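With one protein chain withheld, the remaining protein chains of the complex are depicted in position.
Chain IDs A and B follow the sequence of writing; residue 1 opens each chain.
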Amino acid sequence: MSELAAAEHGHDHYDPEANKLGFWLFLFTELLLFGTMFIAFAMYQDMYKIEFIEGTHHQNIILGTVNTIVLLTSSLTMALAIQALRRGLKTLSIAYMAFTIVCSAGFCVIKFIEWSAKYHKGIFLLNENMDTLPKGEQVYYGLYFTMTGFHAFHVLVGALLIIWVMVAVAKGKVHAKRLSFIDNVGLFWHLVDLVWIFLFPLFYLIR
Amino acid sequence: MSEDKSEHIMPVIGYVGIWLCLIFLTGVTVAVSFVDMQNLTLFTALFVATIKSTLVLLYFMHLRHDQPIIFYMILACLGSYAVFVILTYSDYLYR
Partner (left out) sequence: MNPDSKNFYEVARGLTSWLFTTDHKRIGILYLICVMTFFVIAALLGITIRLELFSSNSEAGGSLLGGGEIYNRILTLHGVIMIFLFIIPAIPGVFGNFFLPIMIGAEDVSFPRINLLSWYCYIIGAALALFAILSGAIDTGWTFYVPYSAKTGANLILPLSAAYMLGWSSILTGINFIVTVHRLRAKEMKMFRMPLFVWASYATGWIQVIATPVVGITLILLLLERFLGIGIFDPTKGGDPILYQHMFWIYSHPAVYVMVLPAMGVVSEIIPTFSRKTIFGYSFIAWSTMAIAAIGSLVWAHHMFTSGMADESRILFSFLTFFVAVPSAVKIFNWLATMYKGSIHLEPPMIFGLIFVLLFSIGGFTGLMNGTLSIDIHIHDTAFVVGHFHYTMFGGVGVMFFGALLYWFPKMFGRNYNKKIIYLCGFLFFVGFNMLYGTMKWLGIQGMPRRYADYVPEYEFWNRVATVGSWVMVGGLFLMIFHLLYSVFKGSKAEDNPWEGTTLEWQTTSPPPLVNFNEPPQIPEKPYDYPEEVKS
């Protein structure tokens, strides 16, 4: 066993380019995952133009805009955290990441406020009031809760990953010569941002 | 093969500049949505979103300075996705 372990340890080369390539391929699966839901959105938007505009009018555009800015800012600080670590500034990098996590928490709180406002209006999944709405609006809200729900789930996972990489940076496992982990977490975080860049106008701004 | 190469490092000011562009474009797209443009609304919203996502891809995700293979792979991925959308839409367009 030990001989095998020793020999297999030899397989464990650190190859940042391979790690990056592999992670991008994983991101493609994420893109297609959201992309499929965007296909559904596009087809129903085409079928129910008026109902979708009616649904958009029930969105809180201020909260949506604030959330967009929060997420864009968190994306900036994540990029800066990686840039700082690349220059060898460990503490600064950790501080940037901490700020990123605060932003992601802020995003989730605002999302929660929006969802609960809808909940109190009787607009929520499994709510009987939903059945009284026109067909297209039901699909609009179904898509809204599904897609923003999936996105919020990715924000949470991303935040957990950032906490994990923060610990790794603090322990010195991730440093200027071994950036793959933090690079890939950063890519994931930017992807979450990318998805929101499309979700926001489609659900809030097509009036 | 064994450690990260010292590749191009974009200065902090560059990142902040991109961020400002993104915020500005967000403002634009929100402001435009209050103007009644009929069918152009969807188009402008998607157009601005595409510009924003390109900025994020090129600078935050470092595609600009990465090995070109990743760029081509993304093109392949987005190309297949575009095909999925267009061919699915061919059904909804005529139904």
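Worth a mention:
The rule we apply is simple: a residue touches a chain if its C-beta (ideal position, glycine included) is under 8 Å from a C-beta of that chain, and two chains touch if they have at least 3 such contacts.
These numbers were taken from a predicted model, which means no experiment stands behind them.
Looking at A:39, A:61, A:92 or A:168, the residue that reaches the missing chain in the full complex is A:39. On the side of chain A, touch with the chain left out of the figure occurs at residues 1, 3-4, 7-8, 10-12, 15, 17-18, 21-22, 25-26, 28-30, 32-33, 35-37, 39-40, 43-44, 47-48, 51, 125-126, 131, 134-139, 141-143, 145-146.
Interface residues of chain B facing the missing partner chain: 69, 76-77, 80, 83-84, 87-88, 90-95.
Just so it is clear, only the chains that are shown with their structure count from here on.
Rounded to a whole number, the gap between the C-alpha centres of chain A and chain B is 15 angstrom. Residues of chain B touching chain A in their complex: 1-5, 9-10, 12, 15-16, 18-19, 22-23, 26, 29-30, 32-34, 36, 41-42, 45-46, 48-49, 52-53, 56-57, 59-61, 66-67, 69-70, 73-74, 77-78, 81, 84-85, 88-89, 92.
Every residue of chain A that touches chain B in the complex is listed here, in rising order: 13-17, 20-21, 24-25, 28, 31-32, 35, 38-39, 42-43, 45-47, 61, 65, 68-69, 72-73, 75-76, 78-80, 83, 86-87, 176-180, 186-187, 190, 193-194, 197-198, 200-202, 204-207.
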